[in-house]
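One chain of protein is taken out of this complex; the other chains stay put.
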Amino acid sequence: MNITDIRTKSPLVLTYANFVTPQFVANVVNVVGASPLMSRELAEFKELAGIANAVIINTGTLQKVEINDIIKLSQEAYQLGKPVVLDPVAVSVPFRSKAITQFLASGHVDVIRGNAAEIAWFADIDFASQGIDATGKGDVIEIAQRAAKKTGAVIALSGACDVVSDGQYTQTLDINVEQLSSIVGTGDALSSLIGAFIADGLKVPNVMNAMATFKLAGQKAATKTNQPGSFTNQLLDELFVIDNIDVQNFVKESVLNHG
Amino acid sequence: MNITDIRTKSPLVLTYANFVTPQFVANVVNVVGASPLMSRELAEFKELAGIANAVIINTGTLQKVEINDIIKLSQEAYQLGKPVVLDPVAVSVPFRSKAITQFLASGHVDVIRGNAAEIAWFADIDFASQGIDATGKGDVIEIAQRAAKKTGAVIALSGACDVVSDGQYTQTLDINVEQLSSIVGTGDALSSLIGAFIADGLKVPNVMNAMATFKLAGQKAATKTNQPGSFTNQLLDELFVIDNIDVQNFVKESVLNHG
Partner (left out) sequence: MNITDIRTKSPLVLTYANFVTPQFVANVVNVVGASPLMSRELAEFKELAGIANAVIINTGTLQKVEINDIIKLSQEAYQLGKPVVLDPVAVSVPFRSKAITQFLASGHVDVIRGNAAEIAWFADIDFASQGIDATGKGDVIEIAQRAAKKTGAVIALSGACDVVSDGQYTQTLDINVEQLSSIVGTGDALSSLIGAFIADGLKVPNVMNAMATFKLAGQKAATKTNQPGSFTNQLLDELFVIDNIDVQNFVKESVLNHG
């Protein structure tokens, strides 16, 4: 889907959210015209996955007792043909590494959205100790491609240079909007936004479309304010009115295709 | 109470909140001059209901293990003579239907605040399949009245046309402020706001007073901004300064009495 389709069809985006940023995430989903829904109750996952168009699993504040729940949620979504986006916040912390390993072994995932350090974990690349420069475009492409091959998922690596890769086909968007990291929750919101964009089919360009929409809105917001408090609201305002033609032009001008 | 009373007496509003919008809800309660308090701990419900002036139960992200807790909370409030407002988010999802049915059977409720689809569930009207137009004023009046008769609660149906009904006496406020649905949490906030307005007695006009205050603040905010990010803050700002005389004039001009 593109932003116009989302406004017309209003896909239902079910997010298993962390407890830090759920309102911002729900607002981002809402302002683009999709419908946000959140739950942590196993007993309703089948019902909710049934009416949802995409399922997002954010492990930013996951607890041990929840690991089986997110596995089950991903399985329900898979059986119902709904795409699953995983947001593995701070996955390199040992407890979280174990939880995500368990999730990958028994659960199902279609897209993994994370920053360079998080995606490097899936690629078995020791991000911190090898001193890989996350701002180097070559590095982040390699990280994303390797992670895609290892997991079988489409990788959405967000940062100064956004990379989307299914292991074979890779797209990059090398435009940095610093303000996007001045506030918390932009990564979480992007993961749920990707859910809306892949509601009618998972392809690398659909995922990149979500990332380009978010980054363009961020770029527009940044021309109006440099400061984090005002930027938060400005970002929501830009997402609310962003024009599909502007997004498509932005993609044409700025997104590069790699093999 | 009206907004002036709330500013003077600062009623304590205890909300069993969902995990998505608690900060916005607390801010709305706070800016009108009431005191927000939130808890999910059964062991302190009696104490907190004792010092609270109203109790709000929001089931937006309710879990199975919490059903008995909210029943108990409503019972404690009832025994202490504190009004209970229920916000049954997405009640027509089967798991939630069962939870609310269980709550209605053993718990206590004075006001149910929901949108037309949610209130229709209490009225045993199949909202989706019968194609009832939630923007039709006749329909929402019927939905609210039937739900009031079936539950014995005062119904606060919010939307393009707000309806408050105890089954016999009904008031409507047929002014749409679209921006109120451009952000998440406005329904949740309205439910807790109603708690403040009924802290000194539950009557249909008190509930309508809360809805009119919220809608007028929304209308004022909408004259200053059309966009969701800025609207959120503007709404809080308008609620902070809204004048009781303005609200009373708004009620006189725009609220209709039915039977």
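Which chain is which? They are A and B, in the order written, and residues in each are numbered from 1.
Quick note on the criterion: contacts are C-beta pairs under 8 Å (C-beta built on N, C-alpha and C of every residue); 3 or more make two chains touch, one makes a residue touch a chain.
Just so it is clear, the model here is predicted, and its values are computed rather than measured.
Screening B:4, B:97 or B:233 against the full complex identifies B:233 as the residue touching the chain left out. Residues of chain B that touch the chain left out of the display are 17, 19, 22-23, 26-27, 30-31, 36-44, 47-48, 51, 232-237, 240-241. As for the chain not pictured, it touches chain A at residues 18-21, 23-24, 60-64, 90, 93-96, 182-185, 227-230, 232-233.
Operating definition for what follows: only the chains that are shown with their structure count from here on.
Between chain A and chain B, the superposing rotation on Cα atoms measures out at 120°, rounded to the nearest 5.
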